[in-house]
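With one protein chain held back, the other chains of the complex are shown just where they sit.
Coming up: chain A.
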Amino acid sequence: MNFLTLAWQEFRSDLGQADTRLQLLAQILLAFFLLLLSLSGASLQSALQQNLSDMLGADLVLERHRPLSEAQRSALAELSADLSETRLLDITLSHAGRHQQVQLKLVDRHYPLQGQLAVGRSRASEHESAGRGPGAGEIWLDTRALVGLGLATGESLHLGGREYLVSRALFHEPDRLLEGHSVAVRAMAALPAGAAGPPLAGDTRYRYLLNADASQEAVIVAWVQRELPDARLVRKRGGQHPLAGFWQRVENFFGLSALVLFVLGGVAMDLIGRRLLRREAYRQAVYQSLGLSPARGLCLYGAKWMLGIALSFLLAGLLALAGQQWVLKLLQGHLAGALGADIGAEIGAELEAAWHPGVLARTLGLLWLLLLCLQLPTLIGVGRASVLELLRPQQRLPALALRLAWMLTCFSLLVAAYSDNSRLTLLMIGTLLVTLLLIASLTFALLTLVERLTRRRGGLLAFCLFTMRQRLLGKSAQVMGLGLCATLLLFTFMLLRDLGQAMEANSRAVDGNLLIVRATSAQMADIEAWNRRTGSVLRQSRPYVRAQLVRINGLAPEAFSGQPSESLSRIARPIRLSWSAELPANNRLAAGRWWQAGDENRRQISVEDEVMADLGLSLGDALAFAIGGQLVEFTLVAGHAYRPGAGSITFWFQVPPGAVESLGVELLQMGSMELPQRAWSQLGELWRRHPGLELLPVKQLSERFDATLALVTRVVAGYSLLLGLMALLLVAACVRGFERDDRRKNGLLLSLGLRRRHCLRLNLYEWLITAAIAGGGAVAGTSLAGQLIYRSQFHLNYRPDALYLLGTLAIMAAVLCLLGLWCCRHSLKASVGELMAES
């Protein structure tokens, strides 16, 4: 019988022990979470990378909302190897009483620069590749447009007063990547020759596809930065996928979640470790008294530990592979919704559940190191075990504070390695440390003080305080563990709820059932005439101009704000700049001062509260917008926020009326209408006359939003499940870890003639005091974390809901007390004799 079989046998017998199982469970949960996160992340990253090289259609793409001047265009052509110009407009096509919103792409004869178009002779025919776009007078429609309009190839379509031949079905374009978040149905036609403006009005995006080698590329990048501040440049080489920013924020959140889970798991393992160590050190002492050398004893323990690690990694790996399938399916569904069916499908097809051996090895290696670090106090304890233990009792563990500090250091290193967001990690760790300190001092102060005060009085409560004071060290370990757990749970639930609410606020009820997204004044007049005819009502209407935020205090917005955020990614495209003399009825002032009667021509601006927080703006900042070819600078004087009850349309950026009207740019309207049922069928009339008019049925809007919300909800639910499991594990470890002490105490009390009822009451007091201290610390820690982290990391305003916080806390405290009492009842069932024999 050799050494390894002994380790194996011991391991098997340990598996029967509840503590060993709890520890394995904690390890499995941690490994599962980490593996799932890194495997899914790796799959997505590699899919995005693949997608970027396949889907950009050029080496560089420059996008702008105004055309380049002739001089700029020829400069760009000079700098690059090839250049192709395309335009994108959102219009509504109508045919035989049906209408369909499409994104029309006008392409020149150089298009596409890289890759091939996939087209078909009819909707159902085979894919053929095409090396160039449609000829003059032809239009290609994607299958959804053909179905939506009831057209077949070979028929003709009226558009903007011209007749086009529908010559092909359009399946795929090689430059779909830039379409980003859109489900738009697509159409393609030839770009009219000559510099004559586009025949169709509408929000037009001008896109220049460029081929360039590395040196040309560098020159182009510098040139664009200098000459075209309002242009967006996407690069294939070393460039960022437009989705990468989105993924970054997701990772931010998961980095935090990982920290939370790991701290919970670590505390649980530490608490379990106390008991495991007691048993293990005893065993080692006996072994040494039987002639085993300490070094070999440590080896034996190490072998057993590795067996446990291997088992948990194996199980976690299998679970993670299954989980990865689920996550990827979820992502595929979401990408299809968010990016348009074919690009989503494209990335989705590349999103394959895979083992990624490199990632797997790195993740498990890191986790192994982490677990080893967590194991260090136990290892030291086991290494220190000696036969002396058997002659007289010893203090085995390094100090609690030291262990906790060590644990937090390990976690910060891990999370720093994972999330790249060192600031978030530092904030969170700092908060936890402060919370721990607070709880420790609270425990000490409260127990000492109240015990002093009640010392002269008899009664159960005084006695309870006395015993707790006597076991101060053990007690504070328990209270700190529970307090940490409560803080993390409370904070996470609060954050989840607030993120959910922030999302929901986006879907605030629109009054009316049709949204006017973009209408010129002429179109507005037509709409009103149409309304009178069809019995529809205009509910709300606000003027705006399209403006691109170019500089904040002289810096590019990304450079100014630093952190990626929803708002930042939105202002990469032109926003709607509205004006109003008075604060609109559905807004309230959140900061600064609204302009007064005399200020109307001043260059002042008010920004929506959350956007301000997102971008890191403060009153007095200078915001420069490109509006119709002019650069206009505004001073930030106020912040506004949405107030429900008076219409849903509200703008992020608002200025005084005089500031924009004088610029002489095209004024647009946004608004909402209420259509009676019969009016919907006559909507085509409007669209036929104004293909550039953007109207959006509210139903469609909410569908898009619901899809995103469903994804978030599912991810959050999955995460909450993990979190709840881990918290339960921790509480179990906490209650069990001190069960022996409690049993001993209860046995003693019973032997002294106390009733069971009184024992229960004594235990209730003890748990209530524990819960109160832990809860107090948790509330303090949560508000600190909220203050520090909400705004800087999630761009949310921290407005704690006291009722929600206290309610959650009360539920957690009640669960804790019930669990503690249940354990106590359990141990009281044993007879006095049994209890005494234990000690």
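Quick note on the criterion: a contact is a pair of C-beta atoms (placed from the backbone, for glycine too) under 8 Å apart; a residue touches a chain by one contact, two chains touch by 3 or more; residues count from 1.
Simple rule for what comes next: contacts and distances are computed from a predicted model.
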(message) For the chain not present in this complex, what protein name does its UniProt entry give, out of "Serine/threonine protein kinase", "Cytochrome c biogenesis protein ResB", "ABC transporter ATP-binding protein" or "Nitrogenase iron-molybdenum cofactor biosynthesis protein NifE"?
(response) "ABC transporter ATP-binding protein"
(message) One chain isn't shown here. Among A:H65, A:R123, A:R283 or A:R573, which residue touches it?
(response) A:R283
(request) Specify the residue from the set A:A184, A:L321, A:L390 or A:L460 that touches the hidden chain. (result) A:L390
(request) Touching the hidden chain in the full complex, which residues of chain A are there? Just list them. (result) 1-3, 6, 13, 282-283, 285-293, 296, 386-388, 390-392
